[in-house]
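Heads up, one of the protein chains got dropped from this complex, but the rest are sitting where they should.
This part shows subunit A:
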Amino acid sequence: MTDTKRSWLTTSPVAAVLLPVVGLIGAIALWWLATVVFGIDSYLLPGPQDVVSTFLDQPAYLLKETGTSMIETVEGFLLAIVLGVPIAVLIVRSVILERLVYPLLLMVNAIPKIAIAPLLVVWMGFGQWPKVVMVLLVCFFPIVISTAQGMKSTPVELVELLRSLNASRIQEFFKLRLRYAMPQIFTGLKVAISLAVIGSVIAEFVGATQGLGYVIQQSGASADTSLAFAAITLLSIMSIVLFYGLVLLEHLLLPWAQETR
């Protein structure tokens, strides 16, 4: 900073909360203004008031569909953690395993996930499983990568300290390596959770009977644009809630991490 006097807008905590709100309201206002000024038909671009009233017409239905998508997302995400973290740990432990599995992981990750969606339906039907697996597939890679990186970042002197205390390998893992990797694991989780929402919507586009992705697809077929907008809004709210849930969890679990890194 070259100027010595910093504005209230950059320093005050109140402004830190207020500015995003102002930005959001401004964007919505612009959106509304655009529909009015250019006289856009509401089946092309509904105004914010149309979207709100669509939601208020059937709140129970839309919230139920949101819940369905949310559960699929969270289930797939948790499954990706349960599978991804141990695999990352094994990869870091063994060079042989790393060489054996890593290219395979890269290949799987390189496949556009939407290409697999119809196959998942063939294999697993129309229930929630193909959605959960799709979420798992998109989340898995960032979680594995960040965990592996975190596990490799343990400082040498801390490893030596535990050796000098005659710690067992298991103690070294749980008391040091895993704990030290936590901030990086969380970085991976935050990337993964946003992808998870995308994954569940993709899966719901193909062969679903419920969920917000299904709602969007149906509304597209019947040109009910404001319903699609309502569903998209709910999706993004869900995504933001999940993301900030993780951020909150990180603050609670790792109060040391913000200061040390």
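Keep in mind that, in the parts below, contacts are C-beta pairs under 8 Å (C-beta built on N, C-alpha and C of every residue); 3 or more make two chains touch, one makes a residue touch a chain; residues count from 1.
The rule is simple: contacts and distances are computed from a predicted model.
UniProt records the chain missing from this view under the protein name "NitT/TauT family transport system ATP-binding protein", selected from "NitT/TauT family transport system ATP-binding protein", "Gluconate 2-dehydrogenase subunit 3 family protein", "PadR family transcriptional regulator" or "RagB/SusD family nutrient uptake outer membrane protein".
Across the entire complex, the residue among A:A15, A:M124, A:L176 or A:V191 in touch with the chain not shown is A:L176. One of A:P13, A:G39, A:P112 or A:P255 touches the chain omitted from the figure, and that residue is A:P255. Residue A:L162 is the one among A:L62, A:I81, A:I116 or A:L162 that touches the chain not shown. Taking the complete complex into account, residues 155, 157-158, 160-167, 171, 175-176, 179, 254-257, 259-260 of subunit A touch the chain not shown.
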